[in-house]
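The block that comes next holds subunit A.
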Amino acid sequence: MSEIEFLNWVRGPGFQIAIIIFVAGVIIRFAEILLLGRKPNLAEAKGSEMRGGLCTIVSRSFPDKNTFQRSAFTEVSGWIFHGGLFITIFLFAPHILMFKDIIGFGWPALPTPVIDAMTVVTIIALLAILVHRINNRALRFISTKEDYFVWLITILPLITGYLAFHRIGMTAPTLLAIHILSVELLMVIFPFTKLMHAFTITLSRWYNGAISGYRGVES
Partner candidate 1 sequence: MINDSNRDKTLGETLREQGISRRSFLKFCATTASMMALSPAMIPKIAHALENARRPSVIWLSFQECTGCTESLTRAHTTTIESLIFDFISLDYHHTLQAASGHAAEQARETAMEENYGKYLLIVDGSIPMDNPGYSTIAGISNYDMLMDTAKGAAAIVAVGTCAAYGGIPHAKPNPTGAVSVGDLIKDKPIINVPGCPPIPVVITGTLMQFLTFGSLPELDHIGRPKAFYGKSIHDRCYRRPFYDKGLFAETFDDEGAKKGWCLYKLGCKGPTTYNACATTKWNDGTSFPIEAGHPCLGCSEPDFWDGGSFYKALSMPTENITRTVIYTAAGAAAAGVALGAMNRHKKNQAVATHNRTSIDDLKK
Partner candidate 2 sequence: MSSSTVVQFNIQIGDELTFNVKPLLNEVKHALDKLIETGQSTVIDLRSIPLAPGEEEKILNVLGLGEVQARLDALGLSEVIETRYAGVWIVTHYNDDDHIISRFIEVTSMPEILCSQTEDIMAAYSRLGLTLNDEQKNNVEDS
C-alpha cells in the first residue's frame, strides 16, 4: 500500500466505517439511556425541573469557591484542555471543511498559528492531567484501564495533528493519514467509552438539576 493509497483509504472507506460506528453507537447509546425511562415524581413540587435542569447544564461548569480551591488543578486543566480541544477541533479551517462537507455549512476559522499554539497547550494540559491522575491518591485508585486508554486515544489526534502540520518525522501524506486514522480510532471508541460524556453531559446535568430543582434547590 502506498502512502497515498493509505491516505485515500482513511479518507474514504476508513472514514465511512468510523462514521457509521460513531453515529450508530451514539444513537444506540442514547436510545438505551432514554428508553429506560424515569418514573414521574409524585411528590408535590417545590420548584421547576426544567428550570433547575437548564440552570445546572450551565452552572456546573463554574464551581463554587470551595470546590474550586479543593480541585483547582482538575478545574483549570479541564477547562484548558476542553477549550483547547474545542478550538483545535472546531475552529481549524481544514476541520471546518470536513464538517461542512458532512453537514453542509461551515463557520469562520481561527488563524492557523493560534490553532498551532492551542494544540501545544492542549497536549501539555493532557500530559499534566495524566501526571495528576497517577499522582493523586483518589484518582489513581479509581482509575481504570479505560481511563488511560481513552486518555491515549484523546491525545493521539493532537500529537499526530501537530506532527502532520509541521511534517515531523515522516512524509506529509503518511502523517496526514495517521492523523486521520487516529481520529477515526477516536470516533470508533467514542460511543462505547466515557468519551460519551461529551454528549450525555447535558443529559446527566439536566437530571441532576431537575432532581434538585424539583425540591427547590439550585444545584
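The working rule: contacts are C-beta pairs under 8 Å (C-beta built on N, C-alpha and C of every residue); 3 or more make two chains touch, one makes a residue touch a chain; residues count from 1.
Keep in mind how these were chosen: all candidates are chains of the complex that A comes from, given by their letters.
These figures come from a predicted structure and were not determined experimentally.
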item	value
Pick from 1 or 2, the complex member that touches subunit A	1
Parts of subunit A lying in touch with candidate 1, wherever the complex brings them together	2-5, 7-8, 11-13, 15-16, 19-20, 23-28, 30-32, 34-37, 93-95, 97-98, 101-104, 109-113, 167, 171-173, 176
